[in-house]
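Of the protein chains in this complex, all but one are displayed in their positions.
Each chain carries a letter (A and B) given by its place in the written order, and its residues are counted from 1.
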Amino acid sequence: MTSTLLSLANIEKRFGELRAVNGVSLDIRENEFFALLGASGSGKTTLLRMLAGFDMPSSGHILLDGHDISQVPPNHRPVNLMFQSYALFPHMTVAQNIAYGLEMEKLPRTEINERVDEMLSTIQLTHLAERKPEQLSGGQRQRVALGRALVKRPRLLLLDEPLGALDKKLRGEMQLELKHIQNKFGITFIVVTHDQEEALVMADRIAILKDGELLQCGSPHEIYEYPVNRFAADFIGVMNFLPARVDAGALCTANGSRISASLPADLKPGDNALAAVRPERLRLGAADADNCLNGRISAMAYHGLDLHLHLETPVSPHPLMVRLTADVAEGHPFAVGEEVSVGWSARDTRVFTA
Amino acid sequence: MTNRGSLRLMLLILSATFAFLYIPISVLFALSFNASGLPTAWTGFSTHWYAELMANSDIIGAALNTLIVAVVSTLSATLLGTLLAIGVEIRRRKGRLLETVIFAPMIIPDIVLAIALLSFFSMLDFRMGLHTIIISHTVFNLAFVCAVVRARLKSFDWSIVEASTDLGATTPVTLRRVILPVLTPAVVAGALLAFTLSIDEFIIAYFTAGSGRDSITLPMQIFSMIRFGVTPEINALAVLVMTLSVVALAISQRLNRGRLPGQ
Partner (left out) sequence: MTDRKPVYLMTPALAWLTAFMVVPCLLILALAFFRRGIYGGIVYEFTLSNIALVFDPLYARIFLKSAGIAGLAATIAVVIGYAAAYAIASMPRKRQPILLFFAVLPFWSNYLVRTYAWIVLLNREGLIVSLARAVGFEGELPQMLYTETAVVIGLVYNYLPFVILACYAPLSRLNPEIHEASRDLGASEWTTFRRVTLPMTVPGIATGFVFVFVLSIGNFVTPALLGGGQFQMIGNLIYDQFLTANDWPFGAALSMFLIAIMMGLLTLQTFASEKASGQQRAEVCDD
């Protein structure tokens, strides 16, 4: 059982009238890769800045190893931040950038040099130690920023949109490399990101923030498969929503067809509800499935790995998204205008209050 | 700045700096309305010294000369400087020599340009007077106009020029109907800056004015008043001159979207 490293207790941050962070409580464990996920304005950056010490909470406590650090200035916290812009010192070389934080600890020169060399080899930049940041590529700068923060061996490393400035291909590689480095150093990472895919791939646990409040916290699997409400379901991945009404233990759509699913306890007969199902859970021509719908193909999008169909159905004003894997799509030459039927199981259906 | 203590220090520094910058100027303002005209005692509010100023024909004459020099050199510098700026920016290839020649009038010490022009005019046996001051002022004025207009052109979307050509306009038409309207605020800002520089300019005017009494400009008049016998009228004159250039600069800055010249 791993122990709790960081506890946020009812954190609130107000800027005048605006509540940027509103009563967030979270426990983050030792050696965990944690992601704070949210759109811009969700309060995730404010939360991060409070952890780093650049903002003080208006109320609430931040406990690190059981000590309240919410009023400790940033230069006295065993917490380091990898900045979104990387914030490398342009007048210093790569090696000087990395040594800077160790010099602040007044370590002996020999130890500083040793640790800098070690870090340079970890981030594979030994050959560029004497370069200035301007002479590095985006990916190299990112590694310097990471190394500069890591070399201090913080209890907690914060990463603000760490991969945001990289191109798509490099981002994929760096996601794995970050996970690898986190594993190797055994340091707790908190990543702030707006990119849900990044959070799903990298994090052990994810917290979704919306309008300064914590919406849901859990493993990527929990977050993806069991979203707590309509917003969480919509925010992560793609979700089909079917408007319906609760009717005697089942759901009834606008055209009268029934959807079977397990209903949350708080829904009473007569309430409006939304049935939700992921596009990859829909199967073509599955007449024997728990739920079944007919529709007409209105558009198709080919992605290589898979084929996305948009179906016009009588139950929803929005097209129903169906995601077919390459092997299924291969066996069937679809055409726009074609009538198809899709089915899915009751187990894959989530129901939310409308 | 995170802590209160350093914020207080910053405010202290700012107050001290602004006090240093503005107290001397404010003293002149106050003094120009002091009945006695002396800094030793306040003897009551009076606009007497402004009236004296208006009655002084030397000063009025010098002011007129300054106005002639400023207006004519501003007009010519605005025309030359604007065309230069457009030409330089269209031509994307930047020449080092060209940049130096355009930049030089702004950084060359006044005294050097002054004696160079003096030598030049006198060796050509050119009769000196207001016209030589105008020619000389145009040199640095056009460089400043060019700098202001170029700053605007840096953020200029050149594709609208191509669009105009694509729609069938000739180059002069494009210049008149597309480029100049977009540049107007910057051109006016540059012109006002040039005007300000010209009415305040002393050294170059002093060397290129020749020896006649009839080509004395206001700064030359002020210099000799300060040097050879200060009369209280000079406070009033100082206030007027200062106000004029500050007003011109403020308008220029407005037009230039809050960017200060030289920024």
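Points worth noting:
One rule holds for everything that comes next: a contact is a pair of C-beta atoms (placed from the backbone, for glycine too) under 8 Å apart; a residue touches a chain by one contact, two chains touch by 3 or more.
Treat the numbers as computed from the prediction; the structure is a model and nothing was measured.
Of the chains displayed, those contacted by the omitted chain across the entire assembly are A, B. Screening A:36, A:136 or A:246 for touch with the missing chain picks out A:136. Among the residues B:67, B:115 or B:178, only B:115 touches the chain that is left out of the figure. One of A:24, A:52 or A:239 touches the chain omitted from the figure, and that residue is A:52. Residue A:91 is the one among A:91, A:221 or A:268 that touches the chain missing from this view. Panel shows chain B; residues 1-3, 6-7, 10-11, 13-14, 17-18, 20-22, 24-25, 27-28, 31, 38-41, 79-81, 83-84, 86-88, 90-91, 93, 98, 101-102, 104-105, 107-113, 115-120, 123, 135-136, 138-139, 142-143, 146, 171, 196, 200, 202-203, 207, 219, 222-223, 226-227, 230, 234-235, 238, 241-242, 245-246, 249, 253, 258, 260-263 of it touch the chain omitted from the view.
Taking the whole complex into account, chain A touches the unshown chain at residues 52-54, 73-76, 79-81, 83-85, 87-92, 100-101, 104-105, 128, 131-137, 139-140, 148-149, 152, 170.
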